[in-house]
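A single protein chain has been omitted; all remaining protein chains appear in their positions.
Our next item is subunit A:
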Amino acid sequence: MNFSLLKLLWIIAHLLADVLETIFYFGLEFRENFFNFIKKYTKSSWNHDSSDQRHQIELHLKNIKKIPKHLAVILNADSEKDIDLMQLTNLVDWSLISGVNFISFYDYKGILKNQLASSFHKFIQQHCTNNTDNENIVWGLNFQHMTDNDGIKFPHRNGFKRHIVVNIYSSEDGHEKFDQLLRRELLSDKGSSGKTVDCSKFTIDYIDEELSKLYGQMSDPDLTVYFGNICCTMGFMPWQIRLTEFIQISYKLRTLSLDKYLKVLYKYAKCEQRFGK
């Protein structure tokens, strides 16, 4: 076949995909508006019933064999309006019930971390206190300036109370974290012990340990969920994501629902890790 003909076919395929994508977007918008419209008029029956949700999650948990210890959420956000704090709070709430120990939110521009952190903090406190005990939420390092604690404060283990560590990250906590590591490792040593740095101390375990000091108490993310059709780390924790599973949760943050969340948990439970073997 002629090469230019192939190119033409390729272009047609793209055009087709454009058309389909547009229809899909319209459908999505339409569905959302439609549900909002119904919600407005039948407010009472559509309100989130938290005890109902809890019950639903607990029912499903019996069938899910593996729950991620650390769930990371990569937000595909360019501006404040892309971030719906209510949905993020839902995620925290659901994860707490499911038994996730750490939840991290990441957006590469740091909108959540730099502009919305305090309102997010308030939001979670307001909404999660209704359903769960507020003591269960532990604020991660990037919230510290708001909670005036030094270091992460874990609740005392009284009874069988679950807790979840909530944290927010931006691209400053990715590659740029290594700036700190380099300075700390290479410069402080030099000042104290004379002239040279001991190069043999740099092993994978050593760096892993030093980094975990910078990130605070945290296990590596087991599961990362992303929104939209593009799967990309966007610079999220380059060291820690080596074994993380990437699963799309929903097309948009606004259309996230409990069903979608549970579906992701099921999908994650099926993943098998071999560790090189």
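Basically, contacts are C-beta pairs under 8 Å (C-beta built on N, C-alpha and C of every residue); 3 or more make two chains touch, one makes a residue touch a chain; residues count from 1.
Here, contacts and distances are computed from a predicted model.
Engineer: Given the options "Gaa1-domain-containing protein", "Alkyl transferase", "FA complementation group F" or "Adaptor related protein complex 5 subunit zeta 1", say which is the protein name UniProt records for the missing chain.
Structural biologist: "Alkyl transferase"
Engineer: Which of these touches the unseen chain: A:Val19, A:Met86, A:Leu187 or A:Leu214?
Structural biologist: A:Leu187
Engineer: Decide which residue listed in A:Gln53, A:Asn136 or A:Ser171 touches the omitted chain of the complex.
Structural biologist: The one listed residue touching the chain not shown is A:Ser171.
Engineer: I'm checking contacts with the chain that's been left out. Which of A:Asn101, A:Asn167 or A:Thr244 qualifies?
Structural biologist: In the complete complex, the chain left out is touched by residue A:Thr244.
Engineer: For subunit A, which positions touch the chain that isn't shown here?
Structural biologist: Against the missing chain, subunit A presents residues 7, 10-11, 13-14, 17, 21, 78, 108-109, 171, 174-176, 178-179, 181-183, 185-187, 190, 195-197, 199, 202-204, 207-208, 229-235, 238-239, 241-247, 271, 273-277.
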